[in-house]
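First comes the structure, then the notes that go with it.
All protein chains but one are shown at their positions in the complex.
Let's turn to chain A:
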């Protein structure tokens, strides 16, 4: 699949289909950051926990986008960590938002396993980790 010149560059997560992944992560970084900024600046007291998690989600999406877009060992590890935390966050916040609705009176990107975003927040980290595994073994 990969061209010969690319095989030399190990752990390049931003080539081929990986570039699509970076683009989707970039848009989620933008979406999560805007959502957190709106929530925190306009109605912080209504749901501090939910809005703090919105901000955390935003930071993780930004880190994942940059780490995936860069090549090299350090960026690779950073991407694994960020996307691993992302998957954990989606699962934990998703579960909490279903069973403890009082803690989450307002939505974060990860509420209901990302139902407000067509469940892309749930699918994205799984695809991300699979892609990282593929680039690692190439």
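Here is the rule we use: a contact is a pair of C-beta atoms (placed from the backbone, for glycine too) under 8 Å apart; a residue touches a chain by one contact, two chains touch by 3 or more; residues count from 1.
Here is the rule we go by: contacts and distances are computed from a predicted model.
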{"item": "Protein that the absent chain corresponds to, by UniProt name, given \"Kinase A inhibitor\", \"Phosphate ABC transporter substrate-binding protein\", \"Translesion error-prone DNA polymerase V autoproteolytic subunit\" or \"Membrane protein\"", "value": "\"Membrane protein\""}
{"item": "Selected residue (touches chain absent from view) among A:22, A:47 or A:122", "value": "A:22"}
{"item": "Interface with the undisplayed chain - residues on chain A", "value": "15-17, 19-20, 22-24, 26-27, 30-31, 34, 37-38, 41-42"}
